[in-house]
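One chain of protein is taken out of this complex; the other chains stay put.
Now for chain A:
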Amino acid sequence: MRTIQHLLAAALGASLIVPSPLLAQETDARAQSELQGLWLTTSWPELKIKPGETHSVSLSLRNEKLPPQRASIEISGVPEGWEWALKGGGRDVSAAIVSPDSTERLTLELTPPQDAGTDDAHAIEVRAQTARETITLPLLVSLSQAEEDVTGLSLEPELPALRGTARSTFSFKVKVKNEGAEDGLFNLAASVPNGFQTRFKKGYGSEEITGLPIAAGATETVTMEVVPSRGVAAGRYEAGLEVSGEGMSSTVQLSLEVTGEPQIRIVGPQERLSGEAVAGKEASFTFTLVNTGTAPASDVELNATPPAGWKVEFEPKDIAQIAPNEAREFNVRMTPSEQAIAGDYMVGIRTSNDVVSENVQFRVTVKTSTLWGAAGLGVIAAAALVMGGAVMRYGRR
């Protein structure tokens, strides 16, 4: 039995091994077709620059599958009077060593003089010289006086119009794309109606920001949160987002639709939330329900959470409709329990419909009936009568 298993395993192994020479041949062919060598490149070999300003041209030196290469960099063809510098890692350099399969970045800074003639194309040549070869990179730089109108920034809101109540936070997600040639730090500014609050956050982050860095060609998501002022009327409001920096700016218009919302408040009798009642006797208090919101509240139910043994009734039992800024009175009739002890009790009064609810604690000072006081007086009076009787009967001896 065991020998059969071994045989099977061997057969399977053989069938797997058989195609391997074929695979090896394929990978060899691919390796030969891959690139190998040292290159000096730039993204934009022909460019227009403005006189009097320093422009950076980024160069990259790429070593693919070669041993470390030392390259001396030479610049030629820079016109008379232009200032230039070759920077690598922030310093002036004139040579670079590139490790295998990596890229060194260099920056050629060109500053044409203020009075340089325009419309001339200048051929500048960058040469990288290694022990084995010389690599040349021709650049064609022309001057242009004209102010270029490059926005270089595009804003794209995910949802340009949002709807919510005056208490909601409106979150607009806006994709900001830096289409310029350079990385930059961009400032964020919002224009909103008076009293509205704004916050900026990056993507789904929680930190509030005032600006954010965007790499050249990259896109970042900015979240603009707008909180309307509390008492704002229902309606449509505009909010603008402006992103600016590195000489570029762009704006986008967003809109908020604030819907009305009822908000109710309970006001106690004479604006107080306390009252007095006698144990076992009904007491009536007039409360006022005020709608301080921006939409009518309908079908407002009135409820109470009284102490055990208490009876609380409302009149009316519910309020069908209450318009904004309207006040409506309702009566609360409370009967404290017969066994309530003298002192303060809390009665919860709650009003609610399916949208809003409000509750207050009403403090009732329970007084006990003075009936027993009268009984006590009766006992004293009886004792005094007995004494008077004794004086009448046995007096004057």
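For this structure, a couple of remarks:
Here, a contact is a pair of C-beta atoms (placed from the backbone, for glycine too) under 8 Å apart; a residue touches a chain by one contact, two chains touch by 3 or more; residues count from 1.
Basically, contacts and distances are computed from a predicted model.
You can't see one chain of this complex, but its UniProt record names it "ABC transporter permease", from the set "Na(+)-translocating NADH-quinone reductase subunit B", "Extracellular solute-binding protein", "Alcohol dehydrogenase" or "ABC transporter permease".
Within the set A:68, A:217 or A:376, the residue that contacts the chain not displayed is A:376.
Between the chain not shown and the residues A:121, A:159, A:185 or A:387, the one that touches is A:387. Contact between chain A and the unshown chain involves residues 306-310, 337, 339-347, 363, 365, 367-368, 370, 372-373, 375-377, 379-380, 382-384, 386-387, 390-391, 394-397.
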